[in-house]
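Heads up, one of the protein chains got dropped from this complex, but the rest are sitting where they should.
All chains are identified by letter, namely A, B and C, in their written order; residue positions are counted from 1 within each chain.
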Amino acid sequence: MAVDWQLAAFLILSVLEIGGSIMVVTAKKLVHAVFWLALTLVTIGGIYLLFLSEFLFLIQILVYAGAVPVLFLFGIMLTRRKIMEEVTPGEVLEGPGEAPREGLP
Amino acid sequence: MALLDDYVPVVLFIIVALSFPLVTFFATRLFRPTHPTPLKDLTYECGELPEGEAAIQFHFQYYMFALIFVVFDVAAVFLVLWAFMIYGTASDLGPAASAADRLARFGPVLAPMLLGFIPILFVATQYALKKESVIHI
Amino acid sequence: MSGALVSPDLFTLCKVLITGIMKIQSDAILAGAPVGSPVEPLRGLAYFLMEDWFLTFNAWMIAITIMVTWAAAIQLLTMMWIERKFYSRLQDRYGIMISIWSLPFWPFSWWAKRRNKPTHRGLGYLQNVADGVKLLQKENITPANADSAMFHTAPVLIASSTVMIFAALPFSEGFVIANMPMSLLFILAAFSLAPLGILIAGWASNNKYTLIGGMRAAAQLMAYEIPLLLAVVALLMYAGSLNVIDIVHKQEALLVMLGPIPIPAWNVFSIPQFIGFAVFLVAIMAEMERIPFDIPEAEAELVEGWLTEYSGMRFGLLFGFKWLRALAGSALVVILYLGGWSGPVFVTLTPAVGATVIPIPIIPHEVWFLLKVYLLFLLFVWVSWSVPRVRIDQILNIGWKRLIPLSLLAILLAAYLAALGPALGGIR
Partner (left out) sequence: MAEFWVNMGPQHPMTHGLWNMKVKIDGETITDAAPEIGYLHRGYEKIMEVREFQKNVVLTDRLCYVSSITWSHAYALACEKMMDITVPPRGQWIRVISLELQRIASHLMWLAAYGPDLGLLTGLLWALRERELFLDLIQLLSGARMNQNFPRIGGVRNDLPPDFDKYCAKITKHFREKLKEYHRLFHESKIFLMRTQGVGRISLADAINWGVTGPNLRACGLDVDLRRLEPYETYEEVDFEPQVWKGGDGGDSYARFMCRFNELEESCRIIEQAIKKVPSGAYRAKAPRRAEGEGFARTEDSRGEALFYVIGDGDDRPYRVKIRSPVFCTMAATPLMLRGNKMADVVSILGSVDVCVGEMDK
């Protein structure tokens, strides 16, 4: 079995990382972007591990697992769920009068 | 690559750990009913119809604490390295070292930390926490 | 003699087991398909079964399965049972008593009647299984307004990161999956992932209660992650290693003789580490979301907190894994401060054989370890069912204004004592 496991791991991690970073910039919702960013950062940590820097790998996960919620908070505290859209009360339900009635016997 | 060999079981474990909840959630499909109704799919708000958006905005003040947290997180990482240095110096010296030896070896390790880093950290955090004496969220 | 049941380690045992099984199989194939027979190509399979990477892989998978079953099934049920029984007793009642004899159909009812066992009279160990079966049959509801993708991702993130802790958490020297050089950081990292999942779950449910619960989880994580890390920093000056097994080995020495009683060199028995221990205990309790600090799911004001919109087995897994985190947290405290799996003083032969401490291997390490973990968990349960819940601003105040200065104090004391030498309880 002449499979180079390290190369395979590296390729998988890189694909995840590149895909994740593309999703970061293309995601419509800020919170989704933060989630993809977390994935990207963790995969970068995995690549550190392949470079035999264990401490850096674990610190990357530990610190960014903490820092990502901070970004998350930023997203929640400062922005609305739908950016650039006017929010009016009652918008959550499509016609609050009718929708639930269908389920009633 | 002894280090990577150590991590092979960890990678396998992570794969198992990731598939564990996934398998559980898919397996429940075999046992549970699925009858969604519009009423059932409503957001729960104590039996009332949901009122307004759920995207509540919070006090911005706590974001400052979040930033302090990130700074502290990184500072803690540096402290980990420093702790290793102290341990290494102490085990180099051994229990029988003289006081002069100890001062000579520990001085350069402890002094910048005790005179520089920790006082600044302490004063800065005390200032920040005094300023934000009431924590809002 | 090490005194551990799993020795030398779990992987080696699994490797021996799987090699034996595969050897029998491949021998049978080789015997059944001699050279020249029409099934000769099967011999290739026989050789494949004995290949080293195949055996190693299978051994790892068996070891991992054993570990996951052990932690996420047996230990989880035990922890839940301990908690439910213990707090019921605190509240002057018996608690769960459904035993297997309570099942209302044959053969259980028949057997119970025959042995004259009253139904609903048992230890109740299987009650949690019954609860799980009930949740298994419940409908999974996804709210129409929820962010579906995130809503489904969050439970996976929380559950799997909780299981991941056990990749590096040892139950004894050998009963561990991976012994990497910095396993303590790995455990802490896996621990700190779940609040991120809670925040995502709270946000994605698109519900006011869940969002507030998620925000509280994030705020609490920030206030308590730092003291946790700083307490570990203070510990590192004594332990000098980030490997949990090394940290335990460091504590197996003899600290001092109090008359005929030898005091082991557990980290909790030194002044700076004791401060660190107190800080760590409170912070890990907050990470475990036990009652004085269970504000992310404070059921009195937030219905069920960030779990409100989850139903069925999704709820069951997330709710049950709280105890898995409790197990991991208690185990971490035991490993870091209470000597891990080394036995307590009264089973050592110190006076007889001089200065070296020889643990008597009558009681295996795993049992000692679990005993300590359960006792510590009982302390947690005791605390959590006798105090009310702390408010969000108060919990943040405790974290930021009490624990962080205390943990900095622990670091300073530890550094000073290390510099002053062993006479003052410094590094041994």
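Note that in this section contacts are C-beta pairs under 8 Å (C-beta built on N, C-alpha and C of every residue); 3 or more make two chains touch, one makes a residue touch a chain.
This structure is a prediction, so every number in the text was calculated from the model and none was measured.
Novice: Given the contact rule set out at the top, which of the displayed chains would the hidden chain touch in the full complex?
Specialist: Across all of the complex, the chain we cannot see touches B, C.
Novice: Of the residues C:Pro292, C:Gly312 or C:Pro364, which one touches the chain left out of the display?
Specialist: C:Pro292
Novice: What residue numbers in chain C mark contact with the hidden partner chain?
Specialist: Chain C touches the chain not shown through residues 87, 90-93, 208-209, 212, 291-292, 294-295, 298-301, 303, 385-394.
Novice: Residue by residue, what part of chain B touches the chain that was omitted?
Specialist: Within chain B, the residues that touch the unshown chain are 45-48, 51-53, 56-60, 136-137.
One rule holds in what follows: only the chains that are shown with their structure count from here on.
Novice: If you average the CA atoms of chain A and of chain C, how far apart do the two points sit, in angstrom?
Specialist: 27
Novice: Send over the residues of chain A in touch with two or more other chains.
Specialist: Within chain A, residues 54, 59, 62, 66, 69-70, 73, 76, 81, 92 contact more than one other chain.
Novice: Do you know which chain B residues sit against two or more other chains?
Specialist: In chain B, the residues touching two or more other chains are 3, 7, 38, 40, 42-43, 50, 54-55, 58, 62, 66, 69, 73.
Novice: What does chain B use to touch chain A in their complex?
Specialist: 1, 3-4, 7, 11, 37-40, 42-43, 49-55, 57-60, 62-63, 66-67, 69-70, 73-74, 77
Novice: Tell me, which parts of chain B touch chain C in their complex?
Specialist: My answer: residues 3, 6-10, 12-14, 16-18, 20-22, 24-25, 28, 31-36, 38, 40-46, 50, 54-56, 58, 62, 65-66, 69, 72-73, 76, 79-80, 82-84, 86-88, 90-91, 95, 97, 102, 106, 110, 113-114, 118, 121-122, 125, 129, 134-137.
Novice: So in the complex, which bits of chain C are touching chain B?
Specialist: Against chain B, chain C makes touches at 11, 57, 60-61, 63-65, 67-68, 72, 136-146, 152, 155-156, 159-161, 163-164, 166-168, 177-181, 186, 205-209, 211-212, 215-216, 219, 222-223, 225-226, 229-230, 232-234, 236-240, 242, 303, 308-309, 312-314, 317, 392-393, 396-397, 400-401, 404-405, 408, 411-412, 415, 418-422, 426-428.
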